[in-house]
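Starting off with a structure, shown below.
Other chains dropped; remaining ones untouched in position.
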């Protein structure tokens, strides 16, 4: 049984406020991802959970027990450091075996061997076991760091961008292995990443952190489909979401419409008038590039625009469409568009998000939860 | 052209950088050679003439049981001081490595003994260890009989004690600086790995600190094998404290036998040379191991 | 600076106690010396050690101003001269060693070249020689070269003490600097000198400072070189301090006062240097 | 100025009337031992320069350092020292090494020595002690050239706690059996603290021999060498005396006798913890110092205990000024020696604490005499000693330091439990070897 609970935790480094009162709960045996841009306070949070950084304010509980003052060696955690923190004088094998030999684990020769080999195999570093860290490439070091944490089989596994230096293939493999490992050993995992895909693919809960403040906590589906605010919406999804400043107006259309300043962009308002916060008329309309349909057929309904630029991205192209003063990104599989070609853009009402122009808050957030996220 | 320039750099730059130090070194080399040459003569301070007598001084010494005794005492002395000072210095350094309140004052206090010139320190200690000195006074307070600290049987140990007092801070400083230069991250990860203090000490601190430990041992070995001041100032070299350099002092300055004295000193020089060679190659290996860059 | 470890108060107290225990050992003789420097001779030779006495500044007066001393124990008025000599010789010797030795240490740490290990060992082997062994040949040489009883001669011979220490200990610190940091500096367009002065030196500053202090202390405390190779113009203060062993008694009080004064410079230096004995922000990250 | 020196300088070549300014413009270099004589000399050096036009540089060191330094300076034969302090048995080494300038022809030359100098005013024993003909053997003592002019003299007398003796109703010992018993009787607890009957130097160097021990040894009719330069420190009388000397120390002496240097011993005695010390007479200056000593006016002085034949042979030492054979300013050097050992200078020195004076006239000076007036019968004892009992008790030969150190080590061994005969036999054998190697035997006549 291992839960981790943070209650209004703060971390100051002198004048720098790295973490400004965050609270979340990580349930037993779940993978919780802390997602945030560079400098958000992810590493600081993780180090506080590990007991490596003092807590400026607030409380951290592990298994219901207050651990603010428990030294790291008394907690049953394992951690992968962003900078690896390998033992320079030990071979890869001994690095991985190190926690196993410590008093808290104290395995004997053969079982150490078995565990090290198992982990090495999983991380594909078998042939490197005899080398010293100085003789490894960046990605290899990172895998050793991961191996060291995994070999220990701690109750709580803290991972700080553990696979950022691996290639896509290996990363994919690692993600799977990690999930298998976590399920087999019933470990609680807190996973720090700046990669939303990783968070979506791995975690059951995502905590979105920025500038030391939590913007949203939720399941991957919720975070993706119902971002709490524009920050979360832009952080997640690539190419990033289109945000168009609009006014909500009562037009001739059957329902309210969101219309941009120059009138070039107009979409139906996904909220009925009575659900709009009173007085709120200035909004940001958010539409993910995938949800914009591009058609060369100018007779179709939709927003008129012209192709501005088109970027080839393997299978898909990212096409930027100029609509009035706005550039909208569209993800499409068609590569045939010419620059300056006139097109129409279509969008389903269900794919339209609405954010408060002032606060950035999502105005739709009382909608039903969307259950469509995957395995 | 370019490649030649580069090769020139590769080849000669290091020598160029070392040159000033090397020049100083070579300047001092001359007296060394002179010393070796004199050790092959019957050089007496009170005699104007010197004759080359080959290895006679050495053979003479080797036949003299006092020589072997002296060598034995010297090695014993070095072994005693080093085996106390280095572990103790390490302990002190590790204590000083904690960032706790007041640690700065402690860091300062604990290196003060180093600042006493050894001769003076020894005189002061001699006073403290006198029959009516403070040491016996304190011992008397707990009811023990006064100890003749500097008389034959105790004198070597007493001088070892002074040496420990004087030079433990040296080890502590070197080791503290070493501890401070260790990377911090492995310690953090070891903490998370729940390694016990002793385990971390044995598996992390010791191996990574080894180069510094060896340096401390090296310098202490060199200095204690040629220890002179402390003995000279306390017992003037009673039988049990007849270290090699004290013997050499007697031969040269009291009995005028410069040639023979030099033979003693060349022998101790060779002993130091051999031990240091071993320590240095050990250091090289440790240095590479600590950084994980074995070649 | 942040400190990862949080010390429980129990642990702090344990560390404190252990350190205090050692501090008593380290400090006791010194306290005794300081007390002695304020005692009269009769109190000093008291058969039962005196902890309570009427302090007087007579000893200090005697060594600093010569002046009033008893009929048979004239104070040593040259002490201040010797003190000045010590300062000149020791500081110059350490500076010279730093100037020549630190680059050498750097080369030994960073370059691979033929005879490297032998050269390094040669530096070290200087310290092997028992002082008494080389002192006579040096004396004879110095007489010939007119270096006898000169600052230059003494500064030169003090290299025997300071150079090996500086080369060897600093070399260790240089070896600790991550190679990549220096490589980065090279790519940034700096020659070895630029890398050495702008990157390597600042990074080893703490080690440099403490080693320089060590070298200073060892040089400051040396006795035999000054005695044999110097004379009344150039004697260092250690020789002066021993001068308080008068013909028919040791002037313990004055010697203690002189000792207190003699250890002041290294002490003051150590206060300044002390902050370098603490890991700066820069340290800890230098090993790759 | 002109050079009046070099190893082939002949003092007889100088003629004419005596003039102080004969070597004006020269500079001489003194090497001085830390000593009351030095202390009184240094402030007056300007007077000398004024008188003679000779500039003086000097270096002062404590005794141990002084001895090392002077050997090195002299052995360099570079003339880096002109005038230095020395004394009887150290001179013997220097004489054989050829480092000393014989001074008798300077003394004899009226062009060089002024008529008021009065060499006969020196105690005869003091001048004798600084003469030697370079040949080994006791019969050569006091023969040959005058190598140095004494500035001070020390002899050995017995200092004891007369207050304790009175308490215990003891009379000071007249021989070494009594000496043993006297020490034993004074060893007891006073106010719960142990006090000891006797103290003495004990470090393993010749100074341990040269002091009270040698006085007792010689008084007991022993010598270090026979006429053929065979070591006799293990003769039956010698062993007997050595045994009683060590036994006294062991049973009634300091706990760590083997680390007792002269100043430790002096402090011990002055701290009031010891009953008796066969010591050098001038230490009385320290004992009687009311400010620094705990035993001032509590000490009695008497002659050293006598040997079986009733004779007392008190060992002695003089500090004396000598001239470096390789000096390049011998004339100036001699003028300095002459000036520094003049009646006026030595009187001033004595008044400044240079004890005991080497000149009869100074010793008899009322102002000088008044200093010691309150020191028990110190004056009488010292006078008696100088008249009748004092002489250097080592056999003249250049290896005194080596044999003295070896001998002292034997004493330490005996103190640590080795049988006296065995320890002394071994020492004698080693000493014979030293003499053998030194080539002395070839010089025996």
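Chains: A, B, C and D, in written order; residue numbering restarts at 1 for each.
Following the convention adopted for this analysis, contacts are C-beta pairs under 8 Å (C-beta built on N, C-alpha and C of every residue); 3 or more make two chains touch, one makes a residue touch a chain.
These numbers come from a predicted model, not from an experiment.
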* To do: Please state how many copies of each chain type the whole complex in this structure file contains, using the displayed labels.
  => A x2, B x1, C x1, D x1
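By definition in this document, only the chains that are shown with their structure count from here on.
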* Centre distance in Å when chain A and chain B are each reduced to the mean of their C-alpha atoms -> 59
* Length of the line joining the C-alpha centres of chain A and chain D, rounded to whole Å -> 95
* Please report how many Å separate the Cα centroid of chain B from that of chain D, as a whole number. => 39
* When you check chain B against every other chain, which residues touch at least two of them? -> 132, 183, 188, 191, 253, 291
* Asked: Which residue numbers or ranges of chain A touch two or more of the other chains?
  -> 47, 52, 71, 88, 134
* Structure fact -> As the complex stands, chain D meets chain B at residues 67-68, 71-72, 75, 77, 93-94, 96-99, 194, 203-206, 254-259, 261, 264, 267-268, 271, 273, 398-399, 401-402, 405, 409, 412-413, 416, 434
* Asked: Hey, which residues of chain A end up touching chain B in the complex?
  -> 47, 50-52, 71-79, 81, 83-90, 98-99, 101-105, 132-135, 148, 152, 158
* Structure fact -> The residues of chain C that touch chain B in their complex are 3-5, 7, 12, 15-16, 18-19, 22-23, 25-27, 29-30, 32-33, 36, 47-49, 96, 99-101, 103-104, 106-108, 111, 113, 116-117, 119-134, 136-138, 140-141, 156-157, 159-160, 163, 165, 167-169, 172-173, 175-176, 192, 206-207, 210-211, 214, 217, 220-223, 238, 241-242, 250, 252, 255-256, 259, 262-263, 266-267, 270-271, 274-275, 277-279, 283-288
